[in-house]
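Yeah, one chain of the complex is gone here, protein chain that is, but the others are all in their spots.
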Amino acid sequence: MKARPLYLLISPFAMEATLFYILATMLVVFAILTVTAANPVRSAVYLISALLGMAGLFFLLQAEFVGAVQILVYVGGIMVLFLFVIMLVSVREVETQRRANRQWKTALVLGIVLSFELVYFVVQGADVFRIDTISQDLIIESQTLNTETVGGLLYSTYLLPFEIASVLLLVAMIAAVVLTQKQL
Amino acid sequence: MNENVFIENLLIYAVIPLIKIVVIVLVLSGAIAYLTLLERKLIAHIQVRLGPMRVGWHGLLQPIADGLKFLLKEDIVPAKADALIFTIAPAISLIPAFLVFAVVPFGPPDMLQDFLGWTLGWFPFLNLDEATTERIAQNAIASGGYVTDINIAVLFVLSVSSVGILGIILGGWASNSKYPLLGALRSTAQMVSYEVALGFAIIGVLLVAGSLSLVEIVQNQQQEQLWYIFVQPLAFVLFFICGLAETNRLPFDLPEAETELVGGFHTEYSGFRFSLFFLAEYANMIAVSAIGVVLFWGGWLRPFPSFEWLNFLNFIPGVVWFLGKVFLFLYVFIWVRGTLPRFRFDQLMQYGWKIFLPVAMANVIVTAGVILAFL
Partner (left out) sequence: MLASYVPIVIFILVALSLPVVGLVVGRLIRPYKPHATKLMAYECGVDPEGDARDRFSIRFYIIAILFVVFEVETIFLFPWAIIYRRLALFGFIEMLVFLGILIVGYFYVWKKGALEWV
């Protein structure tokens, strides 16, 4: 058999697959580190890395708007909030506490059951992922501009959820004030 | 995929951008070094002093001496610090600050077209035929005066710079010392407070521009023959003030207020790691200026594109206009530092939340209303 020229390895398809595995590995490894790290701030750093890997996956799926929002809201917003909260409590105490409580056996069993369930349904529904059965609409959709598409849907079809989102944000604002009122 | 197409794509998307990136990173580092000299000189002259005079003519070699010193000085990691986070925090600050320049349009999309068509012939081993050379030179990513043009550039800039904030808070925490931690908390609280108003100010421009791509925003200004500063003056004022706050510049430099917090979040940093924070801070300053120029001051466009009698100015390339405008911005940044006193922290937070945020929101609503009336 003739040796395949090296540049074929860098075909867009192979490159996408490679990038996917790099990002997915990054996501899984850092997610595990997030849970196992003893120090909460270290844990937060690992979570940041995991979230960045996740944003990378969104970009790979051509969902650039969602990817950017993922970084902006989760890494730049929620993680700042997390770090503030970590600094509000005493890190020293947390570090010396036992990391798993008595429920760990139940949690382990449940975790295994849930992962089997997940694998089962992914295998069952494998047809969904086949490229040749994707409907034509989806392909057209993916060729239009991302942000415009999101906007077009959000401000027409999904108008009600969008307005409800503002109510949720209102609740978050009021809750933050009520929770901390005694200290103010 | 055949070999020619592969080489063509490799050149367009990897090799040519890589050359541009290396040039940008090197020029940026040099520009930052000389920006510090410019700052010291200007501040000195504002205060009727001379500033650095010893190293080179009027201190012209001072930045090089400083750079060497940063490399050669002992890099102290405090005994109680979290060594891992202490090391990566400056990098978390620096990388986003530089990454913003990946989408900044320094010049028009055809800036390097002639240059590429001319230079690609120098490399006979590439075996490019005429048509391929032409195609590469015509491709906007290869020939544009920018590294890349993405549809969500504005969001990209905002999200990347929001990652930079984490470097500060992590650095302050990892030092395990009181002043850095307090400085980092203040710094973060200040930056997030002004980021909200900054976001609203930018939305004012986006309503007019109708695009998130920085290249398209400049092209729209070209088409309408109007810089957006003239339609969104209030948004620009807000953008500039929030930009000062985001970059921790006076009068918003409380995070490193020397008189109360020693050096702020980087008190415990020395040597090379300190220089990374330092680079990040000045890179952010240049980035804010560059984004301001793109959004409000017409990017690479010459002044008054609608006045035909100024057409003789067209011989000056767009990139010169762009860099000139950025320089003006930086000059004003330094000038402000030499002129204004520092705010108190409570004043600063109140201005951010109680004045700039409502004004920026009102600006968005009024702009939307006006556009509706003229639609």
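Going by the order they are written in, the chains are A and B; count residues from 1 in each one.
To be clear about the criterion, a contact is a pair of C-beta atoms (placed from the backbone, for glycine too) under 8 Å apart; a residue touches a chain by one contact, two chains touch by 3 or more.
Predicted, not measured: the structure shown is a model, and the values here were computed from it.
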{"item": "Full-complex contact with the absent chain, from B:203, B:234 or B:359", "value": "B:203"}
{"item": "Option from B:5, B:27, B:50 or B:72 whose C-beta touches the chain left out", "value": "B:72"}
{"item": "Residue in contact with the excluded chain [from A:30, A:46 or A:65]", "value": "A:65"}
{"item": "On chain A, residues whose C-beta touches the chain left out of the figure", "value": "12, 16, 59-60, 62, 64-65, 69, 72-73, 76-78, 80-81, 84-85, 87-92, 146-148, 150-152, 154-155, 159, 162-163, 165-167, 169-170, 172-174, 176-177, 180-181, 183-184"}
{"item": "Residues from chain B at the interface with the omitted partner, ascending", "value": "9, 13-14, 17-18, 20-22, 25, 71-80, 87, 90-91, 94-95, 98-99, 101-103, 141, 147-151, 154-155, 173, 175-179, 181, 185, 188-189, 192-193, 195-196, 199-200, 203, 206-207, 210-212, 262, 267-268, 271-273, 275-276, 345-346, 349-350, 353-354, 357-358, 361, 364-365, 368-369, 371-372, 375"}
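To be clear about the criterion, only the chains that are shown with their structure count from here on.
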{"item": "Chain A-chain B separation of Cα centroids, rounded to whole Å", "value": "28"}
{"item": "Sites on chain B touched by chain A in the complex", "value": "1, 3, 6, 10, 82, 84-85, 88, 150-152, 155-156, 158-160, 162-163, 165-166, 169-170, 173-174, 181, 185, 188, 192, 212"}
{"item": "Of chain A, residues touching chain B in the complex", "value": "5, 7-8, 10-11, 39, 41-42, 45, 48, 52, 64-65, 68-69, 71-72, 75-77, 79-80, 83-84, 87, 145-147"}
